[in-house]
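The full complex has more chains than appear here; those shown keep their coordinates.
Chain IDs A, B and C follow the sequence of writing; residue 1 opens each chain.
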Amino acid sequence: MQIMGRIEFDLDVLKPHIPSNYGLAQALEEVPGVFYVQIKTDEIDQKTTSIFITIKGTEELSLEAIKEKLESMNCALHSVDRVQIDKRT
Amino acid sequence: MQIMGRIEFDLDVLKPHIPSNYGLAQALEEVPGVFYVQIKTDEIDQKTTSIFITIKGTEELSLEAIKEKLESMNCALHSVDRVQIDKRT
Amino acid sequence: MQIMGRIEFDLDVLKPHIPSNYGLAQALEEVPGVFYVQIKTDEIDQKTTSIFITIKGTEELSLEAIKEKLESMNCALHSVDRVQIDKRT
């Protein structure tokens, strides 16, 4: 299914200490359609870090592509806290 | 009855874990008149998820069409927390 | 008495479960001078629902016409929490 306009996601993600927030942001930036990535640290545990990711993109962006990228970097998508689709942009 | 201008709804909805927030947003985006959909997770229970949906649309948008779409995806409209009609837009 | 400009009301209203917020908003939208209606649910009891209504309109809008419309739909105007008249608009 093709979606027109702008799409945004707030993601709750569990990641190992490697990749770093910076490395993960750089990788997500390369997913087709992405033009904005923000990663904030929520909680640091012994082996993992809970992070909040906000991703904004064009109609090209798909959650599946984001999931694949996250998994390829050993990160687990815990939940999609917000989805926003805006056709006007 | 025909309504001119822009209309907005805040909906309190109970959904099964499938469809995902993303899948539901994509489906609602296809309801006639809709140009904006935002879905936020409120609470995740064992079999269901409580979500808040904000939908914005043109005069074409009807609550009935939204309800039908929600029901066709096994989601229950719990309450309409906000209705806003603005003829100026 | 004729009032120039824009007028706004915040109304505290008690309504039966029928009409719905959406139906009531559609009806209020038809009152002469009204260009904006927002209805938020405050509290849902067994037989009634407390709602907050914000109405904006032009000089044509009169509180009497709003009251009549509310009563014709079995809604009781509990109080007028805010009145605002602005001649500049």
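General observations
Rule of thumb we're sticking to: a contact is a pair of C-beta atoms (placed from the backbone, for glycine too) under 8 Å apart; a residue touches a chain by one contact, two chains touch by 3 or more.
Treat the numbers as computed from the prediction; the structure is a model and nothing was measured.
Of the identical chains making up the complex in this file, 3 are positioned in the shown model, whereas the full set numbers 7.
By our rule, only the chains that are shown with their structure count from here on.
Rounded to whole angstrom units, the spacing between the C-alpha centres of chain A and chain C is 43.
Averaging C-alpha coordinates per chain places the centre of chain A 24 Å away from that of chain B. Residue positions of chain C in touch with at least two other chains are not found. Taken together, the chain A residues at the contact with chain B in this complex read 1, 3, 5, 9, 63, 79-88.
Partner chain B is touched in their complex by these residues of chain C: 20-22, 25-26, 29, 34-41, 44.
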